[in-house]
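With one protein chain withheld, the remaining protein chains of the complex are depicted in position.
Should a chain be cited, it is by its letter among A and B, assigned in written order, with residues numbered from 1 in that chain.
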């Protein structure tokens, strides 16, 4: 009997927390490869229990390496451990989050395995056992479909917040947890971690925000900006802007949404006075619910909006502020 | 666009980036504050803009007239005042390089990478008509003694070194270099001009300023020729400034007309607007072709005074007209001081006057056409 093909997902974690992209990848892999075996590969210290988090998202198997050397480990060492696992078990595919660590580790492993790796994918699907990897190029202006026809595993890093992480029903929680405790790997030159410091993500970080109020040229006057700031306070949201507003010194590129700014993935996005240029739309494709407010009924933004209000942005924001105040009172 | 060598292309890419990141964001502030400020000035100096066309032997980069004009254009797309300040400096260095005595150049030009040089002709009694000049230079042994008053000097007050056109005899004109540190040299008032407000336009006084003999440019009596030559050099670059202003106007016009809708149609779909935008684009290309051709002639050592005069005559008028069209496309916003269009028109209007009025240039173009044909 031929072996069931396996899709591996590298279960990156920081500060004893599974990186959210890993959970997103587990859900995505189950959706695109229902007949494959989805395996989460976890390297952790003996006192960690991160397999519990992974199990709730229902991978078919969790392969956990639990060893004391993994308390502090260099990227190069992790690549060597993964190389051993891959060579022993021959997975069909191996997916990583396109995080700082994933983008350091995956190419190192790729070179060890002499296989292909596609960076920063925005979509994945299988054609039989061939993984089709869709990645942006030229600053998201075009998309490429990339495959690795001959060599295995097929490797990809996937952009964070591209797919939804969906916990499974209680009866589908992963039961198959294999723990390895006696791996050895040769000593090689690697960096030493002198110091680790958690630097809180600045509150202005749009990329992580769950709610965003975004302003465009139709809501760029000082009164609209002031109203929008009240609205962000009432909604506990972050303020974002389109590129033209970054000419205003009160906004920086860190406030900018779109191709040359931030890619955002909020649950709720208000687009006020934004026409919906392609450069902006590529930055909000992962927004779950979009409310568009624009005086121009033909504006492209309505094409991606769940809710649309054709009219003055400031009047709408003012009304919303009043309603939220009344609701909270 | 003119064919650039790889080195010129790299310069062009750098200047474009500098203009977009360091100049354009301050465009309206420069106009309003009537200065481009010491930070931007420091960046221009530190990046090496002052020595751009100065030969390598004096510490410059030695770029030719084509690259120099391209640089002025790229900066003018960001802000015309910044470009005109460099234009005034470059045209002065051009005269020193062509007419200056080696001993003077060795002493002065290495400092031209760090400080601005200016060229002054106009006096209260008259501008381009030299016969009315009152400033004088009198020979005393190994030295010359200069007296007089010069006004409306591009970079007057900012520049530290001045080339001045003076009378050395009742109908004889000559050019001398004077330094702000010389006894008897004083600055006067700043002009309160309508446009190009970021470029200082100032006045100097000379009271018995004594300069060594080698401060004479060219020969005694060569002043007219040097003045004409300075005008020609200035006009190549003023054509580039005009093209830069039109490019800025075109960018604003297209940007707005593309996103603004009227009666469900984009403004760019309306014939009346299309006519304006097409005319602005045409104005930019024709102006660019003229200044680039003038620069190319100059770089090859061919005559360029006439085509340079054409570049400025055509470009200055087109820049005003294109600004007017842009204002009309923006309608009420265009008429607002909160938008940059009004200052682009004021800046453009200066180009019809500075470095020779369009009337004087048309007279010169006519004379040259007559001389060639008859």
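Everything that follows uses one rule, which is that contacts are C-beta pairs under 8 Å (C-beta built on N, C-alpha and C of every residue); 3 or more make two chains touch, one makes a residue touch a chain.
Criterion: contacts and distances are computed from a predicted model.
Peer 1: One chain of this complex is missing from the view, so tell me which of "Branched-chain amino acid ABC transporter permease", "Electron transfer flavoprotein small subunit", "Class E sortase" or "Na(+)-translocating NADH-quinone reductase subunit B" is its UniProt name.
Peer 2: "Electron transfer flavoprotein small subunit"
Peer 1: Of the residues A:47, A:128 or A:150, I need the one that contacts the missing chain.
Peer 2: Among A:47, A:128 or A:150, only A:150 touches the chain that is not shown.
Peer 1: Kindly state which of the options A:164, A:188, A:226 or A:252 is in contact with the chain not pictured.
Peer 2: A:188
Peer 1: Which residue from A:71, A:129, A:178 or A:306 sits in contact with the chain not drawn here?
Peer 2: Answering carefully, the residue with contact to the hidden chain is A:306.
Peer 1: Just the residue numbers, please: which parts of subunit B touch the chain that's not shown?
Peer 2: Output for subunit B: 6-7, 9-11, 13-14, 17-18, 47-49, 51-52, 56, 59-63.
Peer 1: What subunit A residues would touch the chain not displayed?
Peer 2: Contact residues on subunit A toward the absent chain are 14-15, 19, 74-76, 79, 99-101, 103-108, 110-112, 114-120, 132, 134-151, 188-201, 267-268, 278, 281-282, 285, 289-292, 302-312, 315-316, 318-320, 322-323, 327.
Criterion: only the chains that are shown with their structure count from here on.
Peer 1: For subunit A versus subunit B, what separation do you get between their C-alpha means, in angstrom?
Peer 2: Measuring from centre to centre gives 52 Å for this pair.
Peer 1: Which of the residues in subunit B come into contact with subunit A in the complex?
Peer 2: So the residues of subunit B touching subunit A come out as 25, 259, 261, 264.
Peer 1: Taking the touch rule as given, give the residues of subunit A at its contact with subunit B in the complex, in rising order.
Peer 2: Residues 217, 247, 275, 296, 298.
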